[in-house]
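Report on the following structure.
For this depiction, one protein chain was excluded, whereas all remaining protein chains were kept in their positions.
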């Protein structure tokens, strides 16, 4: 199947603003998926609430649009009940790292096989431009009219600190690289987190005078590096570790108990 | 003042079981506090819910026993409203890392000056012995009768990943060391997290056949190291970084705005 | 069949497993914890899933997810955790995902008195989450009823595609009684769609009111959302569609009140005084009612097994017929009595309330009975 | 004084600042977000604190903390966030910490219809959290009332040491009207203890019902807990103490109903038909009532400003006197009408409900009026 | 025309219809009227037609939405198509000269003005919203020019005050011409 | 004595009073009685006196707590002091020989037995709770020995079945001696 | 003469953000009134930059003549 065949054509065009990077993340994700042999019936895409979380509605899989911040535990329930499904979480920086931060770190800790793709536009897009836990220090937002005094998470470090076995970061300005790392995340037998730097020209861009989507992509090119250049935001895979996956562990426990070998 | 003078004598003896390490954490904390010049009126101790969180009730400060997992945001409100208070959070591994995990990482990220002491007994003591996010893999608990298939957080790494500017780990078996690192946490101008390995002989110990409190302390001595010995749980200070503190940042913002210098 | 001596919380687990539950996600809290502990022990042997989540929000999210994947799923909690579950409980109501949520109630408000019984969550069980939403709440008073009503909870949940709350107090949860674990209980499973995937519209209920939601992964690909949605499951801003949805969600419960509302009426026909109760106070009422009848007094008893939807027609009719006095004992400030006052005039209701963590005793109710007669 | 053209949400901010609020913690959500945004803009200049928290649970926790430290504090949210706040709302009720929580309501259940008005959280505002708990809920219908009642909310909160919920729908939140921002409003501040710290027992209310809680850091060291506690604030298992606490928490509101319950009654004396409403439907009712009177019809109107405690005595008396028909328009399935049915017989209530995101129009109410007459 | 105006200003997303409504309402408020301004929120707010409603009356206002629209400004064809039907018989409509209003009821008084050409002449097409207020006020005569000027000053970004005031004046001029034409029974 | 027993078994934290209550209730259930067993939860559960209540009746049981205790086992002085007053006139009490019951109403039939000495003889003091069931059942004659044995088997950890059954037998023996003494009117 | 690659833009999907224009190495694309347009079809080298960058799934680049 070609990647565009995964779209629900009758729902297109999508609601995202002109130049919004969310569509670019989605397209990289779908290309990565198309290269692999998942049957659409065996893919479930779960999202929370936010512009980014609207992504699930455009995908012709089993799709679930949940409550704000809770996509991961919903996905966990689905995955544990039907481990044969490929379960992907599409979420925003607010959805995953603000209200949903706890679920993110706990899923990482458990090493449950979920592919979590964070659409990081450094802002709450859906609610019109408040700062998020990934808004850089002193940037502007509707709730930070004098500059954001918070310090942002480094989501890669946070996931790593939580014990994630696969952690990567891509950017919409690098769609091929992005497709590649999302693909590796999908292949990973365990929890994987892919942070994607994406642009919200409507709010983050406008508030911070970053110009058009084209300019924002240029900013990305100027300020990120896939080769670890000093002073740039690093892109790439930062953790890739094989360790027992949660569903597998559970399955093993079930077998042990069935064989009467469980400790009392 | 001597450290025992901080106790509310009329509430003693405390409710903790014989040999419970929570009293040892409390005593190290009070000794560290006694060495410093805080006036008891200027200290606020906030806790959540759990055996450990009962600690606040025994201390003759401004003390607040909140809801499960939420001590940190309550403390945040108090600190922001009265930055001149020394605000300390006493919490359990469940309270801080299970239900309260999100608040922990966000406070760390903001670098707000709270001293968070986590009484880590690897179990939910108050509710009688269920596993916690800090229960080691395959240990037993009432909700893990066949062994815990979850992987625990390394709380030090989690806090570090979240951006905490002070992170340390102590153990009840090392009360002098513990007192020292808690003291340095109290001195730190920013967010500080001190994880303390402590023993719950009643549940974690009994379920896992670890013997008496005395035996559990011996286990700590055998399995921890303040000098980074290979294969031991490291104790000590792992992060200690000076960076602008949140209340200070806010105060600075207020000044800027007052002077009309804020960006639009 | 011989009876087993088990606790209320254990009966809940047995009932859930008998009803076909194979997924439990929870977070420990007194006085519900035994349910999680027993599930942890029993589910693996049945190939089912037990998960301890990071909190109650994640717990209810996980069971909704599991149910969407086709597995009957449950969580158990108490007041503070139940409060945290409200948002996602509303999500399950809106998306029509069957789940069972057990709330073993303890003294409130807030952390309150965790080891003692209370009935202070009566109104919350109906109205705890935002927006008009459908819900069913069942309330056992004995260990046998816990077992039976847990099965009923799953059945109603699957039949009406709605979250069902099982509400019982700490005393019911912890007492041990002889229970018949009948293997014969009727088990209801949600309907599977009849149309082929191409024609499937998950929320098209046709003449009926209940959608047929195919489990994720079963070949029916569709979208579910907590946003107001149309029959296809996709978000809509169309006013008529939204109105229809909200009203249908209500109607699927309201139009099936007959089937959903369960109660026991004892000696009510000629009663001049009627006890109205559920949970542990019901047990005291039962004793006093029996004794009063034995003394020849015209005293009856209505035991509520379904709390919500609330049986107003029953009370209205009963009152219209008997013009009886009602005695309503509650471990709360009077939430049940307040609700009943929609159907029974306030001055015909005698309230017996207790909020101190102790039970309402038969002696208290004898007293109340004397006061009325 | 000249009027300013401002939105409901802006009036809320102005009211809060006028009442002395100097702390806001929140998490954005439509349709309440403007409140956070304006607070972010205005508080720093006043030396106050604005914080955007990681979620709504943290937001309400932070404002309770700030209030404990002596600062008047507020948060604002909408349905989903309000659901998440319930546990800590109960904590504030139990520990008697004054806070103001604004819920700008939108279509539910669940994520529902975020940009449209609804009144589906009417019952939740009273009963959303576990356990019997005290609470006050106020409901403005115009921008001026938003301003006035926000001040009242803070005043009542400080006077009765109780959380106060301000409930208004999206339309009231977003419409712009001319408002008088009177600087003269009476401002009430919580009482400071009179006894010296050595003799201080925070929850000893003496003859009154309201505790005097000293701000943290003010030299009064004491303990606060969501566990059932005694007068010293420490946990207790003593049944009588627990009972007293739960009952006092109720009484401090119930015994002050006269002061707390605010409403407007227009042309009610001789009315044969009475509109009962709040929020945006009130506005339609107001128009229709006026027009009907102009036509000489005996139509009256009761506007609720206080929703909880609910003014049952008012309705009971009014009905007893007038034997009027009531028309109750609501943007919900009928939560207000249901509550009113405790005081007005069901068959004397005409419900006008709308759940599609649109407003109830005057035309609809004219229709309903015709139906009744 | 009575003393109760129910005005709808509509246009596409970025055209400032909502701001125009607010400014007009503010001017009316200053002139002692009771006013209510509302706008449509919703998914459609992101792109698509946007709408600002203003009620102006000497009487107390209650219901906050337009019931009988008697005054309308439509900045695009799309918004006219969508909201035009709300205009009551005998109402007044102001549209750009390029817009086709032939579908409307003939009882409606239509003012066609070179709104965008005039705005473009001022070198800032985005001031069309304020320019149209000038027209609107001149043909309707609801508020005083003083109040309208004050309201513009108060509501537009400081950097754009001058250009907006210029637009307002230009609009008034156009409005006067149109009124004159209308008075003369010409084709407006 | 009628057919309704309201039994309280109390002791200190680790003594197994609650388990004893459960075993006895289970035996009664097997013998066709209606039974209810409850225990006190609460802060006091952590250390301090613990209490198990068992209601046994041929009638339907409703209220689940002891109202008129007519049968009591107290394993410690503390628990007797605390719960003794609940014992109704004419009730039966079983206590260790070291415990002082002189404060109680004289209508109460007191059986003093060497519970802990006997348990210690079995080398496992922790079986005192089951041993006392043997006494209790012999003096009260409520349940069949068969059901009691089954209940013990079902409820104690597998590794301790034998020792517990031995304790039960020892208890029954002591019980018989006491009953015999009582029958003879001796000092029990 | 058509080139080796065929670039199709779906106007119904295109929102005119201009990203494709900015990433095309060969100036194949240009921005019309609100929508992207293929302005120099022959120049296309099939690098797919435009398709991979388009946020709106509006572009399809295929190999081969238009007429096929």
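Descriptive notes on the structure:
Think of it as A, B, C, D, E, F and G in the order they're written, each chain with its own count starting at 1.
In this text, a residue touches a chain if its C-beta (ideal position, glycine included) is under 8 Å from a C-beta of that chain, and two chains touch if they have at least 3 such contacts.
It should be emphasised that the depicted structure is a prediction, and the values quoted were computed from it without experimental measurement.
If you put the hidden chain back, the residue from B:212, B:226, B:240 or B:256 that touches it is B:212. One chain is missing from the display, and on subunit B it is touched by residues 4, 7, 12-14, 16-24, 27-28, 31, 172, 175-176, 179, 212-214, 217-218.
The definition used in the following text is that only the chains that are shown with their structure count from here on.
Centres computed as Cα averages put subunit B at a distance of 39 Å from subunit C. The mean-CA centres of subunit D and subunit F are about 56 angstrom from one another, to the nearest whole unit.
Work out the mean CA point of subunit B and of subunit D, and you get 37 Å between them. Contact with two or more other chains is made by residues 42-43 of subunit E. Looking at subunit C, one finds that residues 44, 54-55, 57, 80, 87, 91, 110-111, 225-227, 237 touch two or more other chains.
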